[in-house]
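The complex appears here without one of its protein chains, the remainder shown in place.
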Amino acid sequence: MSTLFLALVITAAQIILGLSMLCAAYRMLRGPRAQDRVLGLDALYLGAMLLLVTYGVQTGRTLYYEAALAIGLLGFAGTVALSKFLMRGEVIE
Amino acid sequence: MRRLLPFPLLTLALLVMWVLLTGFSPGHVVLGGLVAALVSRTMLSLEPEVTGFRPGLAVLRLAALVVADIVRSNIAVARIVLFRGVEHKSGFLHLPIELRNPYALAILAVIITATPGTLWVEHDARRHIILIHVLDLVDEEEWIQLIKHRYERLLMEIFE
Partner (left out) sequence: MIQAPDLPVWAAIIVGLLLLGGAVVTLIGTLGLLRLKTFYERVHAPTLGTTLGSALVLAASMVCFTVLQSRPVAHELLIGLFVTLTTPVTLMLLARAAIYRDRSEGVLPVPPSSRVPPRDE
């Protein structure tokens, strides 16, 4: 009984996180400016990380935890690099 | 002791991280302790400035305050996002600041940005003014007093 309840709740949480990733992806694809796209990408990374954690809860394996950690690290490095590019890329002397 | 472990807090943090990642066992504590002691020595070649950090009750008070504020402003920002009827006017805010310690300023920047609804944009090191963007800027003076009284005083207590 409790297992069925938990399964439904976990699936619901995954669907909600998926919706939030869709919102972030919309912002990433539509812009309107480059900084909006980078912001959307950052939110997308966060959604993916949390989704992986919920998969870890669902399967009871710690494998997903390491994947979530890797996504968090890569998202940070990626967004920092893109922000740097936005700052430097437009310097026209 | 000082020469063996020049950065005791950093060494401890690395050891805790190692144990959290690998799971607790006596072997890993020894191995992680060795790695932490060696790795933290690499900071010696960077020659960081003295932080002036004074551990004490103020650290715990600041942490509790930040957690409470984050939860509260989460609810405030969620209301702004969900209900269009909620009046809000966002804008930039210049805030004169008395903190000089770079570590304290860095912590203040992280606190302000991590709290939903406020964002640290720039710091003018010459005139000691920071530029903040606030989502719900109803009363400028209120925000200035809030940040100065809540965080700046505690950070000064911790660092200066």
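Read from first to last, the chains carry the letters A and B; within each, the first residue is number 1.
By definition in this document, a contact is a pair of C-beta atoms (placed from the backbone, for glycine too) under 8 Å apart; a residue touches a chain by one contact, two chains touch by 3 or more.
Nothing here was measured: the structure is a model prediction, and the numbers come from that model.
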| item | value |
| --- | --- |
| Chain not shown, touching residues in chain B | 17, 20-21, 70-71, 74, 77-78, 80-82, 84, 90, 92, 94, 109-110, 113-122, 124, 126-127, 129, 131, 133, 135 |
| Chain A, residues in touch with the chain not shown (by the definition above) | 1-14, 16-17, 19-21, 23-24, 26-27, 33-36, 38-40, 42-43, 46-47, 49-50, 53-54, 56-60, 62, 65, 68-69, 72-73, 76, 79-80, 83-84, 86-87, 90-91, 93 |
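In this section, only the chains that are shown with their structure count from here on.
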| item | value |
| --- | --- |
| For chain A paired with chain B, centre-to-centre distance based on mean C-alpha positions, whole Å | 23 |
